[in-house]
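Here is the structure we will look at.
The complex appears here without one of its protein chains, the remainder shown in place.
Should a chain be cited, it is by its letter among A, B, C, D and E, assigned in written order, with residues numbered from 1 in that chain.
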Amino acid sequence: MSGTYGPTGDAPRIDGRTPRQLRPVTLQRGWSKHAEGSVLVSFGDTKVLCTASLTEGVPRWRKGSGEGWVTAEYSMLPRATNTRGDRESVRGRIGGRTHEISRLIGRSLRAVVDFKALGENTVVLDCDVLQADGGTRTAAITGAYVALADAVAWAQSHKLVRAKAQPLTGTVSAVSVGIVGGTGLLDLCYEEDVRAETDMNVVCTGDGRFVEVQGTAEGEPFARSELDALLDLAVGGCAELDLLQREALGGLQ
Amino acid sequence: MSGTYGPTGDAPRIDGRTPRQLRPVTLQRGWSKHAEGSVLVSFGDTKVLCTASLTEGVPRWRKGSGEGWVTAEYSMLPRATNTRGDRESVRGRIGGRTHEISRLIGRSLRAVVDFKALGENTVVLDCDVLQADGGTRTAAITGAYVALADAVAWAQSHKLVRAKAQPLTGTVSAVSVGIVGGTGLLDLCYEEDVRAETDMNVVCTGDGRFVEVQGTAEGEPFARSELDALLDLAVGGCAELDLLQREALGGLQ
Amino acid sequence: MSGTYGPTGDAPRIDGRTPRQLRPVTLQRGWSKHAEGSVLVSFGDTKVLCTASLTEGVPRWRKGSGEGWVTAEYSMLPRATNTRGDRESVRGRIGGRTHEISRLIGRSLRAVVDFKALGENTVVLDCDVLQADGGTRTAAITGAYVALADAVAWAQSHKLVRAKAQPLTGTVSAVSVGIVGGTGLLDLCYEEDVRAETDMNVVCTGDGRFVEVQGTAEGEPFARSELDALLDLAVGGCAELDLLQREALGGLQ
Amino acid sequence: MSGTYGPTGDAPRIDGRTPRQLRPVTLQRGWSKHAEGSVLVSFGDTKVLCTASLTEGVPRWRKGSGEGWVTAEYSMLPRATNTRGDRESVRGRIGGRTHEISRLIGRSLRAVVDFKALGENTVVLDCDVLQADGGTRTAAITGAYVALADAVAWAQSHKLVRAKAQPLTGTVSAVSVGIVGGTGLLDLCYEEDVRAETDMNVVCTGDGRFVEVQGTAEGEPFARSELDALLDLAVGGCAELDLLQREALGGLQ
Amino acid sequence: MSGTYGPTGDAPRIDGRTPRQLRPVTLQRGWSKHAEGSVLVSFGDTKVLCTASLTEGVPRWRKGSGEGWVTAEYSMLPRATNTRGDRESVRGRIGGRTHEISRLIGRSLRAVVDFKALGENTVVLDCDVLQADGGTRTAAITGAYVALADAVAWAQSHKLVRAKAQPLTGTVSAVSVGIVGGTGLLDLCYEEDVRAETDMNVVCTGDGRFVEVQGTAEGEPFARSELDALLDLAVGGCAELDLLQREALGGLQ
Partner (left out) sequence: MSGTYGPTGDAPRIDGRTPRQLRPVTLQRGWSKHAEGSVLVSFGDTKVLCTASLTEGVPRWRKGSGEGWVTAEYSMLPRATNTRGDRESVRGRIGGRTHEISRLIGRSLRAVVDFKALGENTVVLDCDVLQADGGTRTAAITGAYVALADAVAWAQSHKLVRAKAQPLTGTVSAVSVGIVGGTGLLDLCYEEDVRAETDMNVVCTGDGRFVEVQGTAEGEPFARSELDALLDLAVGGCAELDLLQREALGGLQ
């Protein structure tokens, strides 16, 4: 992989995209009639249902602090993938990957929450993968942000949060990048993901700063120049997602 | 409750239906690209994603029998309901209700399967409730049948099942009936369900015979005449569902 | 199976009974010295120890309501059956069947309880199958009713329940019926149960109304006429059990 | 406590026994029709159902050795005691006490088994406490031995074990002893057990040797002279139990 | 085995010790900077890290009693032994042996605690086996006593326990003894332990009384004379350990 990436000179990707191109992204709000916020997000064939449940009160360790809390749970339907996986409820334990992603989503969203402004309310984001085709955690973060924004708005209209409070300090989105066949690619689909030499998930705020950077060499360790180039690619992708999130929310922030 | 039911003379239901009227039912095939059969079924606001995973081979206790197997797992997303429930995978155990419904769905489908004709293949039906508004188990059975039919067709086109075999001996569908305020009602929505004095789930084959009858007095025990009237109502509902299933499958059987 | 049943013209059953005949039923009260009520019930070779534990107070969700609660737990000793099963405590999880039956027993007993009259007391019915030969759940319900009646009497004599209160609004019992070789039979033993084409458990109050009807086609779906005939058979069996329960309790109610 | 014990000069025990007297012991064989051996043993009000399940084959680690295996599982019904305990299957884990006693019973029985003579057969002893009044583990060992002997005889009559083989090298029984109010007592009932300063369970073979000695100071540590006196008491009790076991088995060995 | 033991005339042990000789014992205090008391104890190659965590307050069932509580948890690192064992946290359940030893350690320490003097404080002793070579439970008890003494001293210097209170009524230590090849041996190493015909763990107070005696015949049952000789051996070993404990604590008590 060279230090620069661009559509010119690269072979087209498996689905015809250029290296710097996101898959088609949709953010369908109000998907569930019960939840305070709910979004069906798709990044190409990856579809995640994100629901935000807002309840008054906070976990015990946070009581009396005047501050709220935000947490997340990620899960995959058994047949979201090409071969059916066992249900974690049937196995009686949650796998390491599930825990790890749940924690990542929670941390990512908390980075843009002003807990004082949220007040003693708790939001649980459930991100259930209905169909998986790579990038389920990044789609989940991107969609969960929109569901969270809807839940906050709901709380303001129901007087649980002051109307003028700004519990969200900005947007947050995430995208995967990776090196496949020596080329840096944005937003890997499943087939690209399994072939990637290096795989990175990047969570950015709307103003281009980082909340989380997780890069892993699947095969060969990667050089600093490669890391730099992948970060450039990811920042560009998150900037696009920020626009889509704000568009979906009708101009919020 | 009197022994007969009908639109005449009864107060309209909460959603404007007559006592004998089903909610709008949709059966959206091919929802997931990975599964051998997949259907998003809705009975009004109740939405269940049913995927059928067909694999070669059978559980150990059935090996060498020449016969296949069909089983089901039912689950509810945490925010499918009005208040968020704990994930069973987080609690580390599956609740009694979940087990009971999974077993019911499996039994219901097996009633219309010719296991010899299916050969040593296993189909797992995953029924995940995305949104709940009463009747989730009956919607699941009705949708799972269509997903199963698609999986069987897939197996035939992939030579796992002989092209001329008829692994499905008929259709199967299910509907709830109940007595609410003394009146027998078909296909209860959630609000009706919680108010029902008697609640019954009936699983019927397309030719009007019973696979399962589960009637429960929630309050007062019910009389034989009431039981008879509810059975009439359910048989009528299943006949309509049978038509919808066959229509969705484009005239199968 | 024809629409009518009777001893005449039918081949004798495996244990010499006529189709409409119960197995010998015994209800041995006061089996355990610790429990507030305890009954060793037998339906032929099926033996279930039912103990009723009455404690002051109710689960949290019912506190302050002035109403009591009744619940049940069903379990089978590992060698209650012909081959030894794993203990559920060893496997670390409770099987679906166990949950389902526990819930059925609880619901059945609650149908004849006036919770206001019981006051804020909780009764837990433990139904442990010591030896299984078909019909364990129906024996459990029938025996648990008697244990519950004893526990209520104990509570009245200990001033936990007012002496003139009538926490039990009637009796409740249960019996299995099924179609075996085309013939409807009452109170199936294990060998009949495994051969049954249709299997039904019916829970009735002493006045002949239904609390629960659970009919399952094990093989062929069953017709309405068959269902009707099985219900007749079950109602007759429960009427006999009601007599035996009242006799055991020495004329109560 | 002085170094010698005897009926003379001691206050009668709570149930009228002398210090060296066992409670009434019964060993009811053939209690269950399914198990290869089954005994309902009672030591006073303590009642334990011991079933022996004999199956061909041994655990993997013992395959091909030509030797058999014997193991045990101990459990208590929820209302075997004065206040209802949680089921271990409901809690999803087995308590330390249960494990400890199961292991003790298994070890005790294995001490009198010639595994070569048993051949590659496995016997599982299930000891379920139906009613507890102290000494449940010692009653379980004493009863389980008789159930084991019956299972071995069954295996011999079914040609699983050679007719002339002697898989049991002797009898084994167990009894509790303790110091209560300074006096050494044999076979403690529950009320004595909770008041005991020192509590000891002793497992002996019929020829008076020890398989297991477990003495615990519940309050004050105990002196060597006390230990010696308690051992004398236990050896005497086990000798009586050995007679009762052989009597129950009709003169075996 | 003869009734007396001694170095004369016996073949030297595998590690050159005489029958009555302990392995080299070290008690390294203050091993962990976080715990209120911590001791790395070694009995030869057996190394156990014992930490004492003292917190204010007691379990619910003891609240308001004015008395404290002491409990213990024993565990083994996966590669403490010659072949790697599964982690109990990975298996999701704690084995019987682990429970049994945890309970033994807790009981042993409680025998020398004056709970009134301790006040409403709780001490948890964690005994983690870093390397196992026989006698892990006896090393754990011996080391845990020293860690407990340090935690009590810490509590006194931090005013959680009155300076003049004497929460410890004496020392407690433990040692294994066994019959190997007919000879009674003190403090068995692993190789001796697996070859032992009889294995006994004895817990003694510093004044030579017994807290716990657990003797098990691994092969042949053992005679009274053997039991007596083993007890003599153990009492001698514990007397030595008592000296080492008091030396390590710098003359306490």
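What we mean here is this: contacts are C-beta pairs under 8 Å (C-beta built on N, C-alpha and C of every residue); 3 or more make two chains touch, one makes a residue touch a chain.
Values in this document were obtained by computation on a predicted structure and should not be read as measured data.
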(message) Need the list of shown chains touched by the one chain that isn't shown.
(response) A, E
(request) Check the options A:Ser32, A:Ser176, A:Thr205 or A:Gln245 and report the residue that touches the missing chain. (result) A:Thr205
(message) Which candidate, E:Leu27, E:Val41, E:Val70 or E:Ile94, sits in contact with the chain we can't see?
(response) E:Ile94
(request) Among A:Ser32, A:Ser102, A:Ser176 or A:Gln245, choose the residue that contacts the chain missing from this document, as touch is defined above. (result) A:Ser102
(message) List every residue of chain E that touches the chain not included in the displayed model.
(response) 32-35, 38, 45, 49, 51, 53, 55, 73, 75, 77-84, 87-94, 98, 124, 126, 128, 130-133
(message) For chain A, which positions touch the chain that isn't shown here?
(response) 93-97, 99-100, 102-103, 107, 111, 200, 204-205, 207-217, 220-224, 227, 231, 235
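One rule holds for everything that comes next: only the chains that are shown with their structure count from here on.
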(request) Averaging only over C-alpha atoms, locate the centres of chain A and chain C and give their separation in whole Å. (result) 52
(request) Identify all positions of chain D at which a residue touches two or more other chains, and write them in rising order. (result) 92-94
(request) For this assembly, give the contact graph shape among line, ring, star, complete and other. (result) line
